[in-house]
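Every protein chain of the complex appears in place save one, which is left out.
Our next item is subunit A:
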Amino acid sequence: MSYALQDTATMLRRNLRHAQRYPGLSLGALGMPVIMILLFGLVFGDTFSAGLGGSGAGFDYIDFLTPGILLMSIASGTMSPAVAVCMDMTEGIVARFRTMAIFRPAVLTGHVLGNVLVTIVSLALVVGFAVLIGFRPNASLGDWLLAAGLMIALTVALTWFAIALGLTSKTPEAASNVVLPISLLLPFLSNTFIPLESMPSGIRWFAEYQPFTPTINTLRHLLLGTPMDSGDGWLALAWCAAIAVVGYFWAQKNYNKGTVA
């Protein structure tokens, strides 16, 4: 068991060095959400505010937007581990790891933990910039901790799933495409940018039942005290657990494919 932790830590160190020496992927993951919050908050903010909440009384778009952008950062952050794991598999080094007596899930777990750390930085940046341009949460420390826990749980879950997808891809380009449904579709087809009530009915139906919507509702509730359905919190956690379990086992299966397990 202690070898499991040691091996995972070794792999995490390797991935953090990669992030530092090949910063393109992680800088993209860090920069994109900041651009989104500034773009939607400052440039489109007034228009959206006017369109959605009427003349502004009691509705501040930046408050509505920020929890959504936080989840969007988590989603768009899954692209870099998917690409990294695919690049890994095309190189000899992973073949070497697979012929060694090391804790088998360590290679992939190292990627997941590395991405969790990068995502935490990215979330902190988004919150920082959001506060700068007017985000005013009224959450207690406990609410913040719960919100952070939920966001980390979602990061772990989506990262495992993205890694499983990355492992099925033959090339890094294919890997970056195959995670697009997670990194783009789910955030946009949810109540990230606009409330569900303002969507066309077909898309609204999808948005209502996909994992992001209850998670964003829970996050808004925790950070801003907005009302939500009583089941949304549990639903969000259930989605995280389900995605994590499927992602984990699918990723392990892809990683061990064809080898003597």
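Here is the rule we go by: a contact is a pair of C-beta atoms (placed from the backbone, for glycine too) under 8 Å apart; a residue touches a chain by one contact, two chains touch by 3 or more; residues count from 1.
What we mean here is this: contacts and distances are computed from a predicted model.
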### Query
One chain is missing here; what is its name in UniProt, given the choices "RNA polymerase sigma factor", "ATP-binding cassette domain-containing protein", "Amino acid/amide ABC transporter membrane protein 1, HAAT family" or "2-oxoglutarate ferredoxin oxidoreductase subunit beta"?
"ATP-binding cassette domain-containing protein"
### Query
Taking the entire complex into account, which one of A:I102, A:L117 or A:A174 touches the absent chain?
A:I102
### Summary
Contacting the left-out chain: of A:G202, A:P227 or A:G258, that is A:G258
### Message
Residue by residue, what part of subunit A touches the chain that was omitted?
### Response
3, 6-7, 10, 13-14, 17-18, 21-22, 91-93, 95-102, 258-261
